[in-house]
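What follows is a set of notes on a single structure, which appears directly below.
With one protein chain withheld, the remaining protein chains of the complex are depicted in position.
This part shows chain A:
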Amino acid sequence: MSTATRPGFPHRHLLGIEGLSPLDIAALLDRADEAVEISRQIEKKRATLRGRTQINLFFEPSTRTQSSFELAGKRLGADVMNMSVASSSVKKGETLIDTAATLNAMRPDIIVVRHHQAGAVHLLARKVDCAVVNAGDGAHEHPTQALLDALTIRRNKGRIEGLVVAICGDVLHSRVARSNIILLQALGARVRVIGPSTLLPPGIERFGVEVFTDMRAGLKHADIVMMLRLQRERMNGSFVPSVKEYFRYFGLDGDKLREARPDALVMHPGPMNRGVEISSEVADGAQSLIREQVEMGVAVRMAVLEALATHLPNA
């Protein structure tokens, strides 16, 4: 992967999709396409980040995102260290700023951060000298998820522009939904959101999306059906009355999927709640891209790390 042939990535951090131009996004996706090829070879290791230190700082547990970033960093030759909240000094009362300062003193080159509060990653980015990647901040953004979703769509449909993408479920609490809405619209897709009103953020129609509370109507002619995870604590009467009722009206099963285009593809950021937001029949069916999303996740993260590395001192 050489950087000479493509436009440079003009950002020091990746804090969100917001602020990226369509060109920035397309360049990252192109870079990720190449990373897919690398990951499919027996020799998966590159030297782009040799000598660099990458810290994965996770204030919220996440097996899959953390391992995806870890693998991406290692394939590019970086030394990767995982720090999770359970073993950190945050539990002992250290503030986010103190943690940032402490880590900064260890001279990392890249910090990958996940935090349960929206804006926490931005705050941390202002206090460190290295590159920062947002691996999810509260209900705000999860840019690498949106990028991997876009890569998956582009590789399967050949394009993103003009596609009808329905994002379904708990949009209110979803950073995946927010990043995807921004990215997909930037690349010219028509985005719909579907969910009960209790799980739709107020003012969502001002995002330029079409809003549906009737799932069947919202799925009509959709090219892509993107399901969101519903957290267990929201299933029993607080936001929706029960799993049974949620699945009945907002769970994706084969019957509802037939409302979408026959060649519609199904996505889910994982981990799935089978029988809550998606049936096993659909999750494991021929239209599902869910496994492929995981593979694309590593590739996209390699592309992001590599793009940010071009701005590191002595690069």
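Here is the rule we go by: contacts are C-beta pairs under 8 Å (C-beta built on N, C-alpha and C of every residue); 3 or more make two chains touch, one makes a residue touch a chain; residues count from 1.
Please note the rule applied: contacts and distances are computed from a predicted model.
Missing from the rendering is one chain, named in UniProt as "Dihydroorotase" (options: "Dihydroorotase", "3-oxoacyl-[acyl-carrier-protein] synthase 2", "Septum site-determining protein MinD" or "Cytochrome bo(3) ubiquinol oxidase subunit 4").
Screening A:227, A:240, A:266 or A:305 for touch with the missing chain picks out A:240. The omitted chain makes contact with just one of the residues A:21, A:198, A:231 or A:310: A:198. Counting over the whole complex, chain A has residues 196-198, 213-214, 236-242, 244-245, 248-249 touching the chain that is not drawn.
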